[in-house]
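Yeah, one chain of the complex is gone here, protein chain that is, but the others are all in their spots.
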Amino acid sequence: MAEVAYVNASRVYPGSPPVRAVDELKLDVADGEFLVLVGPSGSGKSTALRMLAGLEDVDEGAIEIGGKDVTNVPPKGRDIAMVFQSYALYPHMTVGENMGFALKLRGVSKPDIKAKVAEAAKMLDLEKYLDRKPKALSGGQRQRVAMGRAIVREPSVFLMDEPLSNLDAKLRVETRANIAALQRRLGTTTIYVTHDQVEAMTMGHRVAVLKDGLLQQCDTPRALYETPANAFVAAFIGSPGMNLKTVPLTAAGAQLDGLEVPLPRTTLDKVGADGLKEVTFGVRPESLGLVGAGEDGMELTVELVEELGADAYVYGSVRIADQPERFIVRVDGRTPPALGQTVRVGLRDHSEIHLFNPETGARIEG
Amino acid sequence: MSLDAASIKATENAAIAKPTGHVKRSRLASFGLHGALTVASLIAVFPVFWVFITSLKPDAKAAETTPTLFNESSFDNYANVLAGEKGAFLSWFANSAVIAILTTVISVFLSATAAYAVSRFRFPGYRGMMLSFLLIQMFPFAVLIVPLYNILLMLGLQGTSFGLVLVYCTTAVPFCAYMLKGYFDTIPRDIDEAGRIDGLSPFSVFWRLVLPLSKPGVAVTAFYAFLTAWGEVAFASAFLSASDESKTLAVGLQVFVQQNRTEWGHLAAASILVAIPAVIVFYLVQKFLVAGLASGAVKG
Partner (left out) sequence: MRGFFSRHWYAYAMVLPAVIVTGVLVVLPLLQGAYYSFTNINESNIANPVLDRPASYEFTGLDNYANVLSGDASYGSFWDILLRTLIWTFACVGLHFVIGLALALLLNRPMRGRGVYRVLLILPWAVPAFISAFAWKYMFNAQYGIINQVLRALGLPDPVWLGQSDLALIAVILVNVWLGVPFMMMTLLGGLQSISGSLYEAAEIDGATPWQKFRNVTMPGLRSVSSTVILLGTIWTFNMFAVVYLITGINPNTRLLITYAFERFFNGASRDYAIASTYGVLILSVLLVFASVYRRALRRQGEVW
């Protein structure tokens, strides 16, 4: 068990100009915490994980595990275990040998290895397969062996690099829950990398969002969803994504087609002080809804309807300043509008909106 | 596509059994296919077969103008050769075996370590290494005999088997390293990294994970190194002492040929005896050859 800290850690690939794959990452992970690193491809999330594993050099700053600076410690001295996206099982060893390999290298006695492997195998329902080679296993079983290999070592930190991305959708959801439950039970500090924001939101105690090597925000899933620190996080977290439009400001608020969204005085003052003529206005699909002809709203031409059963998502365009702008609206799944129909869309609650600076993307607190 | 570690082995098997064309074909096409392959196989095998046939004949019958398949055939030639009547055949054989095995072991070791470094680490000088693997193969070794002789003399290895082994290694290592580098490239790096995290040093990752997973590549390398040493004549005659007992088979037979131009039967028998170990080594590695060679050349 141990806490983990990135102390302004950077990974810089040489070149002209040099690529800062991870740029002054500052992040503290508490003992026993499940932290998810999430971001699009190329955001530096895997590099950050590999720096912690010791597989990637730390060019600036430091990395600490359990309060000790491990920046220059090789992987084997860091007391970590890692689950790879490809699982990286040793093809020439059986499942049992794969799981016991690290213990064998540490000089643990044979009966002890056997007992620990058996225990982990039982936990993961792998007892029947201990004598098989990895190639004789299904994808899900291989994934469990990779988990087992990490568990058997009883490390102070688990590192997981997209461990579910090679599973089919159904198995992925199931395994997602199993991993989260396992982590809660073992209480081992876990750093988990994924590009899938649903995984991030459902599994982590806290989620760190990265983009271009820079940490955007690190907070609980709920806080990320409700108060995204910038437009990138707002768009990245949530599915389907938040509607984000840059719109002109009026004296009272933001102007969207026929819909004028009134903004609190304090917000307007702040925006005015920054000298902004426009704001990036964000609203999640579930904060929009169909309204009657007399109410405040925008005219939305329906282009696509995704019916999910309980809900339906309506994709359509609204003309703002004579430009068609796409909006996504969540509606009741039982009575979705038809394709080509024009519907009136309004805000459910004037507090469920987000404003961002159109130049910097930063959140404007209301 | 996933870089599944277990799929390495799977692709090896697929490399042998993957069908790519139509499974059904007409009787005529089938006849043509088997006919062409049979003719090619006959051409490939015939010279060896003919040497074997000749090796059973007495010397006089082996040089008749109308050869027949069997003509007073017996295993007498083999008995004579093995009994040492035509030179110290058994000591030649032992010398060749020691030299070839040493060459194989040392070449595989040298080329595998170098190939692994080039495959995995981007160290300064890496491109130079890759290029020199290719360049060294261009060297006309046959004309480097005098300088090589001088260097071996300087090192105190002139006239020893070990000196000859080192010379063979220099001719085998570049190709072997080239091939093995390609093979190592097909093993996912994740395997190395998993090993590092499980507690292996970079050297033991190579020794305990990558090498056991590279059997086809290593088999090809070993085969190539073995053949390089087993059949070589020019260096062996220049660098080994002239006494009959220290010759290799290739040198001994060469002398035999020059001195006994008419003893075709005995020559053939000796040749077959020399070929047997090479063919055995070949048979042991042949199932790895396709996978081993291909990845080497594909990625080379």
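Residue numbering begins at 1 within each chain, and the chains themselves are lettered A and B in the order written.
One rule holds for everything that comes next: contacts are C-beta pairs under 8 Å (C-beta built on N, C-alpha and C of every residue); 3 or more make two chains touch, one makes a residue touch a chain.
All values derive from a computational prediction rather than experimental measurement.
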Q: Check the options B:56, B:177 or B:225 and report the residue that touches the missing chain.
A: B:177
Q.
If the hidden chain were put back, which residues of chain B would touch it?
A. 14-15, 18-21, 23, 30, 33-34, 36-37, 40-41, 43-45, 47-48, 50-51, 54, 62-67, 109-111, 113-114, 116-118, 120-121, 123-124, 126, 129, 132, 134-148, 150-151, 153, 155, 166-167, 169-170, 173-175, 177, 201-203, 206, 227, 230-234, 250, 253-254, 257, 264, 267-268, 271, 274-275, 278-279, 281-283, 286, 289-291, 293-295, 297-300
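One rule holds for everything that comes next: only the chains that are shown with their structure count from here on.
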Q | chain A partner contacts - residues on chain B that touch it in the complex | A | 2-10, 188, 190-191, 193-201, 209, 212-213
Q) chain B touches which residues of chain A in the complex? A) 53-55, 74-76, 80-82, 84-92, 101-102, 105-106, 133-135, 137, 142, 149, 153, 166
